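Every protein chain but one is kept in place in this view of the complex.
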Amino acid sequence: MNLDFSDDQKMLRDHVRRFLTDCCPSSAVRAVLESDLTHDAQVYAGLAELGVLGAAIPEEFGGAGQGRLELCVVAEELGRVLAPVPVASSIYLAADFIMTAGSEAQKRHWLPKLAAGEAIGCFAHGEAPGRTTVRNIATTATDGRVSGVKAPVADGGGADFAIVSVRNADGLSLRLVELNAEGVRVDAVDSIDPARKQARITFENAPSEPLGDGADGARTVEAVLDRAAVLLAFEQIGGADRALETATEYARERMAFGRQIGSFQAIKHMLADMYVSATLARSNAYYGAWAISTGAAETPVAAATARVSATQAYQHCAKNNIQVHGGMGFTWAFDCHLHYRRANGLALALGPLSAWEDRLIEQMRNANASAA
Amino acid sequence: MNLDFSDDQKMLRDHVRRFLTDCCPSSAVRAVLESDLTHDAQVYAGLAELGVLGAAIPEEFGGAGQGRLELCVVAEELGRVLAPVPVASSIYLAADFIMTAGSEAQKRHWLPKLAAGEAIGCFAHGEAPGRTTVRNIATTATDGRVSGVKAPVADGGGADFAIVSVRNADGLSLRLVELNAEGVRVDAVDSIDPARKQARITFENAPSEPLGDGADGARTVEAVLDRAAVLLAFEQIGGADRALETATEYARERMAFGRQIGSFQAIKHMLADMYVSATLARSNAYYGAWAISTGAAETPVAAATARVSATQAYQHCAKNNIQVHGGMGFTWAFDCHLHYRRANGLALALGPLSAWEDRLIEQMRNANASAA
Amino acid sequence: MDFDDTPEEAEFRKTARAWIAANAPKHLEPELKQAGFATSGITSMDPLVASREWQKKKYDAGWACLHWPKEYGGAAATPIQRVIWGQEEGVYAKLSSPFLIGQGMCGPTVMEWADEETKRRMLPPLASGEEIWCQLFSEPAAGSDLAGIRTRAEQQDNGDWIVNGQKIWTSGAHRAQYGLLIARTDPNVAKHKGLTMFFLDMRSEGVEVRPIKQANGDANFNEVFFTDVRIPDSQRLGRVGEGWRVSLTTLMNERLSIGSGMPTGFPELFDFCMNAEIDGRPAVDDPAVRSRLANFAVRASGLKYTGMRAISALSKGETPGPENSIGKLVAGSMMQELAMFALDVQGQAGVMTGDDAEARGRFQAMLLRSPATRIEGGSDEILRNIIGERVLGLPGDIRVDKDVAFNEIPTSGKG
Partner (left out) sequence: MDFDDTPEEAEFRKTARAWIAANAPKHLEPELKQAGFATSGITSMDPLVASREWQKKKYDAGWACLHWPKEYGGAAATPIQRVIWGQEEGVYAKLSSPFLIGQGMCGPTVMEWADEETKRRMLPPLASGEEIWCQLFSEPAAGSDLAGIRTRAEQQDNGDWIVNGQKIWTSGAHRAQYGLLIARTDPNVAKHKGLTMFFLDMRSEGVEVRPIKQANGDANFNEVFFTDVRIPDSQRLGRVGEGWRVSLTTLMNERLSIGSGMPTGFPELFDFCMNAEIDGRPAVDDPAVRSRLANFAVRASGLKYTGMRAISALSKGETPGPENSIGKLVAGSMMQELAMFALDVQGQAGVMTGDDAEARGRFQAMLLRSPATRIEGGSDEILRNIIGERVLGLPGDIRVDKDVAFNEIPTSGKG
């Protein structure tokens, strides 16, 4: 049994951590948070140069041809530093959609650019208001022209193309739309985590090409979202760990009533509980990593488990990180709110916690029924 | 505004408390818990003598003609001492059913006996397994003869008659069955709280009389359960308060590491949280008391609010009372488990917490819709 | 049990209602109704002007600081009359937000500790809204441990005090004329013994006010820096070294005023769930949503009726019990949890704020503001200590700083 990353993967982690420590301090996060910048282009270019954007992209398409475990390692590091880069949108989602359902031509055209960070993709799926389900997708494609409004679209502002879900008679199908085409309008929208920008994309008879044969769009979406959920879970456990570390450090240094506040059980036990949820989430994320890296049949259960657990842990740790810091934790100057924003933003990305809870039990039920 | 009991009602409380302190120590509870006794007959007779069983029964039917607020006061005291007497079954339920839906003859026959503690009634409704809904009532009445199996029936073992819900074409209707009749068999069943005995009652063509005109049985059941829920909520807040007091006292006396354990924040904050839930539950119970004593239209909302809040508070306080006591709290000799048993037993009486949560929101929704 | 007024209460309510109907700035009502957390919501005019106009009108007619003695600008009203006034004032009460700290905390402290001449001079303009006060207590290194403040006041030969140091979390300092200041006057004695309370003119030389940007992007609080600020000894409240005792008056009033009638967000959440849909069905019909709603409902209701039990006591002329101490503790964490849940119901779109968001971004704003509620005016942890010790009578925490000279208490956990 080896539910752990390999030595090579751990070396990759150290490598990425060193790069991000140098190039992505919290001032870089704040530069995006406090401006209209869509992302930190320098950090993104650096990640491309390190070869990690293309970690899971085959060598024939310009990637490193490693695998999803390497991407998990990278995701955790991005989560730790709250990296303001569109890796989730462009790599976990857009690249995976193309690898999963794209034509040979689409792969040849887009994957090398995505791996090199020369193009950015995004997934335009949800249509506010309400939880994203097949029923509330109103965007359509007629004669290859897409019309509809997608919001929020993470990283839509900086993207070159979008994978767009459209309604058809049977459910969903997927289109690929270049965002500089006519009939496409991209507007920034404000969000609780402006270090991870959101957009509204309005399509009016925008030219598009199909992604996949159009029949099993909903199934493709589920499969890609499952894998992205595990990768986001790694971002979340990275963030949760960092929030826990920050809070622990503060509790050791900050004095009140003549003693370190970490010597008070109220604080000590709060931190212990954060450690508990971060540990559970990490173990569940490893289970998810195993599943998506081996293509195991239990991927849907493993992905939902990783996702629910990581969402809970990051929200919990980010929230109590502020509480441990007290008033200082509620200042703009301290980084606590960056994690709080990210934790609550990621909790909704790819669909809310409640939807993943439901999916987890639905999938366990199905697995159980098929086993019986 | 006067969301409080009157001075007379507070005097009644002191009166009942003195009586129960003398006559219902924990040894009396244990005597029922550890034996086949259905209840403590002496305590029950004493309550009858005090006139409190008939508090809400009109004087013309042998009661004290006071009202439901007095019954709330009594309920809280019964809850504090875990009184092993069938007041809930006989008074909150059976007497209320007869007052609500009984014929003049039934009232004349039964209410004076119930008030005097000379007869005991119970409500035979649920049929295991599963949550009690109209759908899972299989007991029927044909030509006035009742057939079916009811379990668990609280206090069924010591009761003289039962109000029995039976299925009819439209839903439910109610029958009154004397339990010494032929075709009736009462068996004791084990339960998590043997100080409040449960029974299985098997009816095989048992003779019965109708209670009410048979049309609106389900509605009568809802109305009586709402009122009983408020009264049980008072038993629950009495129990919660007592568990909190016991735990607080122990935390002040018990030493560990050279100091009172109540000086540790882990214990102190646990007790503070118990106080919070007990206080919320008390205020909600008062709201319920106001509603059932005035027959307010918002009774369903008030009753469900009181019930949900009191169930949460008592479970919380009883559970943490053991935790504060540590190992000693898990001995048979300490009374902690008596509250733990009672709290978890009462949580299921009249239907489980989840069903009351659902009812609360359903009723708020209806109230909101009718107000709009 | 009833929710009715006594005849006297009904009479008072009628008078108050009639006066409000005749005098309130009705044109501001729509804006006030949309106000978010801790602001009056006025944008059509200078909100401070709007607040002052309403306060002055109330003052002139004898409705300001109702329960204060008449000679200090009040109406010597009973506690229950004050509650009834608050109920009748309704949304217009939001206009009082600039005066809350002054009238709710500083005023009572002055009333208890100042001499008669000072009270007659300082309190009426505070009641009328002409002068705004702020409370200069917290410091960067002294939050929950308020007695750990380091701002120094040193007495000169002429009796005046010279103050140096820094305060933080000072709400309204930028518009305040006066401030209530606690400072350390003797660092060589135990921490609680070396403190003294003053009030000072915020326009004094050497006072600098800087807004603090908060985690949610707002700037409702300030840092205040003191550089050789001179305070005459006549502006001392209580004896030298008695500052801790004086501060307890202020803090008791702070917790009272913050704790009562805390909003929880539940009515807004319920309303939202009645209208929002999950996969084509009303959210309120989803059993999982119902279960969460029910848990919020009983907490909101519990707080509401706990408040009514306190009012009932006031109505009978009794002192309310300790129940109200739970208000902020319950409401703070509930608001945070509730906001997270509301965003969850909104799905992926819950991440959007402002006009793009459902319910006009109300729950997103609540999510970002609520962490502060669990900290300001006594953190959750401090409140649990208070309930444990003062309500339940449990022993205090072990204190290692009690009999130690302040300047010998360690100040860093490092090394």
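We just call them A, B and C in the order they show up, numbering each chain from 1.
Convention: a residue touches a chain if its C-beta (ideal position, glycine included) is under 8 Å from a C-beta of that chain, and two chains touch if they have at least 3 such contacts.
Here the structure is a predicted model, which is why all the values come from computation and not from measurement.
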| item | value |
| --- | --- |
| Selected from B:6, B:21, B:42 or B:331 as touching the chain missing from the view | B:331 |
| Contact residue for the chain not shown (choose from C:31, C:88, C:139 or C:286) | C:286 |
| Given A:12, A:115, A:137 or A:281, the one touching the chain that is not displayed | A:281 |
| Option from B:102, B:157 or B:262 whose C-beta touches the chain left out | B:262 |
| Where the unshown chain meets chain C, residue by residue | 286-291, 395, 398, 400, 413 |
| Absent-chain interface as seen on chain A, which is shown | 1-5, 69, 248, 251-252, 259-260, 262-263, 265, 267-269, 271-273, 275-276, 279-284, 286-287, 289-290, 293-294, 304-305, 308-309, 312, 354, 356-358, 360-362, 364-365, 368 |
| Where the missing chain touches chain B, by residue | 125-126, 128-133, 135-136, 151-152, 189-193, 198, 200, 252-260, 262, 264, 266-267, 315, 319, 322-323, 326-334, 336-337, 340-341, 344-345, 347-355, 357-358 |
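Just so it is clear, only the chains that are shown with their structure count from here on.
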| item | value |
| --- | --- |
| Centre-most chain, if every chain is reduced to its averaged C-alpha atoms | C |
| Chain B-chain C separation of Cα centroids, rounded to whole Å | 41 |
| Where chain A and chain B are represented by their mean Cα positions, the distance between them in whole Å | 51 |
| Residue list for chain B, restricted to those that touch at least two other chains | 265, 269 |
| Chain C residues counted as touching two or more neighbouring chains | 381, 384-385, 397 |
